[in-house]
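Heads up: the structure comes next, in structure tokens.
In this view, the complex is presented without one of its protein chains, the others remaining in place.
Each chain gets a letter, A and B, in the order it is written, and its residues are counted from 1.
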Amino acid sequence: MVTIREIRAETPHAKTLVLDVPGWPGHRSGQHVDVRLTAEDGYQAQRSYSIASAPEGADLELTVERIDDGEVSPYLTEDAQAGDQFELRGPIGGYFAWDASSGGPLLLVGGGSGLVPLMAMLRHLRAAGSDVDARLLLSARSIEDVLYRDELDRLAGGTAAVHLTLTRGPAPPGWTGWTRRIDRAMLAAVGPEPDRRPRIYVCGPTPFVEEAARLLVALGHEPTSVHTERFGPTGE
Amino acid sequence: MTTSDLHTDGNELAGLLQEIFVGEITGAERACQSCGARNAVGAHRLYHGAGYVLRCPACGDLAACIATLPRGYAVSLHGTWLVGRAP
Partner (left out) sequence: MTPPISRGFRGRRRSEVDADRLPPGQYATSDFPVLSAGPTPRTSLADWSFAVGGAIGQARSWTWDEFTALPAETVTVDIHCVTKWSKFDTTWTGVPVDVLLEGTEPWGDFVVAWCDGGYTTNLPIAEVTGGRAWVAYEYGGEPLDAEHGGPARLLVPHLYFWKSAKWIRGLNLSAEDEPGFWENYGYHNYGDPWKEQRYWGD
């Protein structure tokens, strides 16, 4: 069982929960946890959340985006307070996980809150002092919805190449990123080329992941190199 | 919403599969009994019905069906699952 130590707002719709987890064994970047809430009448709901923090991080952190008609995310982002408790199972996942020791190049493609496990990978990359060629393409509705924006600015041009595309206009003044849904040309521009055999991780809502994976394979990437994690129709 | 929108994928089953099989399974590969395609369990399509239904990402045929019962699980597996040995 875990206790929320601190809650931090990331965007108007997303919060990071900093957790106290007794006996936490450590994790690999990309892994997730299963969270279970029990109401006073015994009703239970369970959801999976990607770990946002790097394995090297001092604290275990989850970033939760509020889904409008969700059952668990509105509670975690609006009602939960420091001191609240819930059940947690994890860390979990061997398919959608990456270690710096595996090498690269590394291509990360995220849609909305799909950035969370990819951010754990980037944070791990930086903490491990790895010089792997890492590139991130993030699709978000608007600049206000971009998680970890300041941190991404700091990572860009150092740890990783960071590319953003906004899908709902208008873009902020002076915007130099893209302003459309991901497509083949965009992925080709981000690279790297298939013959460099990058490890690729795609995460976000199911339609986004299916489209991105399809485009990556069409560009010539080996299907088994494209690791996918689908959040469902709306990303909960 | 298209037909592809309502599923997630085998990653969501990772925790449950770990309780059932003790080892990590989503990195394991499954060879489909219908179409022969080989895909990681984490890449399969997961539907939420009365219980969990996992389907081949290539042909849509049944890969696994898991119902959570009061005192355990009803697990039906299809195809050939290549599971690593626990260290």
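Definition applied: a residue touches a chain if its C-beta (ideal position, glycine included) is under 8 Å from a C-beta of that chain, and two chains touch if they have at least 3 such contacts.
These numbers were taken from a predicted model, which means no experiment stands behind them.
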item: Which residue of B:H7, B:R30 or B:H44 touches the chain not shown here; value: B:H7
item: Residues of chain A (touch criterion as defined above) contacting the omitted chain; value: 1, 36-41, 43-45, 69, 71, 75, 79-81, 84-87
item: Residues of chain B (touch criterion as defined above) contacting the omitted chain; value: 1, 3-4, 6-7, 45, 47-51, 53, 55, 60, 65, 67, 69-70, 73-74, 76
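Rule of thumb we're sticking to: only the chains that are shown with their structure count from here on.
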item: Chain A and chain B: spacing of chain centres that average the CA atoms, whole Å; value: 22
item: Residues of chain A defined as touching chain B within the complex; value: 32-34, 48, 89-90, 92-97, 206-207, 210, 224, 227-233
item: Chain B to chain A touching residues, read off their complex; value: 1-2, 4-12, 14-15, 18, 24-27, 40-43
